[in-house]
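Every protein chain of the complex appears in place save one, which is left out.
So, chain A:
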């Protein structure tokens, strides 16, 4: 929150944060002015991320319902005093399978969103590309997907160790831990690795990219360690990553309760926590991005005079922005 306020103040006082990639200007002259702002967001961003999140949560809940031949759902052994909803049964009875489905869903959906994010970060646009862009193609796409995937696998391996350090059994539940680590890596690492390129740590099997190693690593450090974001795509990368980690951490807590419910089986709650955290983080990123966008637009509206926001004004400002949000939306659409 503090960083948001600080950034809002910066915007208000005309201190424009630097942009990583200057946005390319679209032909559409009505959008020109807004898009040239550092906090401009394409109009496709809100619907796209919402669709992504809805699909992701649907995948988490619905994919495990797939009936698998020769693998009937065994009756629950725990929590017989208060039977669970039949809908939950396929999710809770086979945690490994549930996690496999969750990972499959994430493998399908996260890269799709990461691809959009990459386009946004690199071209400043989202959604369908123009014919020209299509013809030009993306020369580095293959390489970046490969690098991001390999780096995600590395992260998953590291996270496996981290989960064990946090208290998972060393040998027992190794599949559970591995799948949880993979799911976390998919949520937290794949999008930034695809959009920014993986950090240069001298890991094998990663194809070299043109960027300087120090610059590349500093970029990761700035975004993820210092939480210093400078444009909307960076925010859309940072928030879900932190959300997924914190969600997984919080998800461990209900395991300790003696409620004896089937859903308390490891690693269902950390996985659910990670997914919820990812979704919350993405929504928060959306909210923050909209907030910055409207704050900027508002400042522009008041004929470019950079008025300084006093501390007390921030709340008022925010309320005003919230009201304007709807207005602007309808205007844009």
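For the reader, a short list of remarks on this structure follows.
Methods note: contacts are C-beta pairs under 8 Å (C-beta built on N, C-alpha and C of every residue); 3 or more make two chains touch, one makes a residue touch a chain; residues count from 1.
Heads up, the rule we're going with is that contacts and distances are computed from a predicted model.
Hidden chain, UniProt protein name from the list "RecA family profile 1 domain-containing protein", "SAGA-associated factor 11", "GPI ethanolamine phosphate transferase 3" or "FGF1 intracellular binding protein": "GPI ethanolamine phosphate transferase 3". Note on the undisplayed chain: of the listed residues A:58, A:221 or A:300, the one touching it is A:221.
The missing chain, though absent from the display, is touched by one residue of A:58, A:174 or A:257; that residue is A:257. Listed by residue number, the positions of chain A touching the unshown chain are 2, 164-167, 221-222, 224-226, 249, 252-253, 256-259.
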